[in-house]
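Read through the structure below, which is laid out as structure tokens, and then see the notes.
Subset of chains shown; positions unchanged.
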Amino acid sequence: MSGNTFGKLFTVTTFGESHGPALGAIVDGCPPGLALSEMDLQADLDRRRPGKSRHTTQRREPDEVRILSGVFEGKTTGTPIGLLIENVDQRSKDYGNIKDQFRPGHADYTYQQKYGFRDYRGGGRSSARETAMRVAAGAIAKKYLRERYGVMIRGYLAQLGPIRPLKLVWDEVGNNPFFCPDPDQIVALEQFMDALRKSGDSIGARVTVVASGVPVGWGEPVFDRLDADIAHALMGINAVKGVEIGAGFASVEQRGTEHRDEMTPAGFLSNNAGGVLGGISSGQDIVASIALKPTSSLHLPGRTINLHGEPVTVVTKGRHDPCVGIRATPIVEAMLALVLMDHALRHRAQNLDVRPGMPPIPSLAPSGESAG
Amino acid sequence: MSGNTFGKLFTVTTFGESHGPALGAIVDGCPPGLALSEMDLQADLDRRRPGKSRHTTQRREPDEVRILSGVFEGKTTGTPIGLLIENVDQRSKDYGNIKDQFRPGHADYTYQQKYGFRDYRGGGRSSARETAMRVAAGAIAKKYLRERYGVMIRGYLAQLGPIRPLKLVWDEVGNNPFFCPDPDQIVALEQFMDALRKSGDSIGARVTVVASGVPVGWGEPVFDRLDADIAHALMGINAVKGVEIGAGFASVEQRGTEHRDEMTPAGFLSNNAGGVLGGISSGQDIVASIALKPTSSLHLPGRTINLHGEPVTVVTKGRHDPCVGIRATPIVEAMLALVLMDHALRHRAQNLDVRPGMPPIPSLAPSGESAG
């Protein structure tokens, strides 16, 4: 129930600061018998890893995860899974200069005021570095969901500043450093990011995630609706300022005749709902999008105050991501996987895993487009 | 921890269906000594009540709440507060015709598939009628937050279909049936809604809520960030498809130099963050907006299927809200109040109620405009 534990039945509890000795997590509630090794986790960790292209922070972290418990003879035992990643490339000296300042747009000021004291090294606990453990834990959920239910969870960059993909080619997402699904936009993205980096400024982004194959019936009315828990999970990612399900904010100007997804024996005719009705999965693709703010760590000077309330000018020297959205896709996938895994277990606790009384109807709406 | 309980320390557990004998809630964790009577709850219940204008459902419910426990000699005792509202105007006959059908865009299909069985009377548990108890419970949180911390929580209609308020006049919000803050838009709203009602169609809306006077330091990193819990609370309201904090989706196209809220000894120079930094309240106004979909209960025929998977045409005869956004404002205020109350208690559990080491700095950004 503490702030560093996610989920109610499939729970992930994490620890670790940007510049501490290590990051760790405990994954509890995982069903026994799942084949699991470090390699299953490393794949997504590598997708999130910094320093892979000139467009992300140049901090070099191998992010090698170790499984310390809960797996025996290659299979999960049903007991808690302990995970550990050592921090390697820390360079604390980069951060000494902001020890007494509050970087605008960062958690420095609020952590200082909440706790009366803070670890200022690279943001300490508030650093996006913490998300590495989410990705590791999410990979376990992803694997179980895929093997047990055939659920596939995939995300992509839906917008970066002014640039939007015009088509959704899933196979392209892994072929570029931006997780962009449109091969025709890669050059524009490269040029935009190079210019941005030279300018010393940063930019916002939009990421969309799609879960296909989710069974009908996951989600707990009334407060723990599936979409409510997805919103909680995604808004809880660093730098996220907005979450949409399905048509999202476009619903504001829609009419009911346009929005309501009509049904026929052949299936749903559209997916404005984004796969959730009344807080329960409908069997259509679950489609969610997030808005990520531009990072506030800039090479351009900004006005702020110091611990003594005096005005100072801050310039971030260290390494940073000029667009945090670029590396966000694996994190968004992981958080959605954790929500779905938790609700899979919550659903079967009350309702077992029985097939519904009538066969679920398919979706006739193309994947992800409603949020594309 | 069940789906019908909200909060971790200040908890609200609700029960009741649209057409059952009563709705109820148990509010647990309320600090002792708060002066409380039914009248404190009734004010907000009356703001949400249906049938007050021709623009909302004509169901006539007095929504009179009774306090059954937890209050003695006019003050809360610290023990659970039991709340009850009897359902009066039920008219089950209105709903018999959809007993075997799944209304598109409603929870009928997903409830049936999840539970294998459902209360089809007016949506049963999935009816927005359930939100009456949220408003009653939220009124307790609002009163405590106001009296103990000086927190004020106010919402307004930020958009209805194509119509947006152009100014934010708080005193106007209570003067019209739309919770619209711009007196110059009331005529347009009246005309739009009258035409819409004649057409038999429905429309979406956007509602913005602002909490002023929130102390610095509320929110629990990393998963239970204040903004993450706000997103959970607001996305958990019926018909909500999107949630924004501060600049929200506008952040996608912002640059860091534009987004980051610079600080001076005089205060924050802007509020793109919406009052939350690193998941912790900054002392600026907390500003959140939601997108509400157009209701799917229309007088216009729609395609759907029945329990046997056969194609049928559905027409909603009963009474409904052509724009659920119109009555949503008190619900949004209540849910934000519940989140803030829960985090006030969570914060002081770990950090007591001590003043921060340095005086909080004020906000120089005008209230709510960043989400207006």
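Brief remarks follow.
The letters A and B name the chains in turn, as written, and every chain counts its residues from 1.
Convention: a contact is a pair of C-beta atoms (placed from the backbone, for glycine too) under 8 Å apart; a residue touches a chain by one contact, two chains touch by 3 or more.
Given the structure is predicted, the values throughout are model-derived calculations rather than measurements.
Taken over the full complex in this file rather than the chains on view, the one protein sequence occurs as 4 copies, with 2 of them shown.
Going forward, only the chains that are shown with their structure count from here on.
Averaged C-alpha coordinates give centres for chain A and chain B that are 26 Å from one another.
The touching residues of chain B, counted against chain A in their complex, run 1-6, 8, 14, 102, 104-107, 109-116, 125-126, 130, 159, 161-162, 201-206, 216-225, 227-236, 238, 240-265, 269, 272-274, 277-283, 291-298, 300, 302-305, 307-311, 346-347, 351, 354, 356-361.
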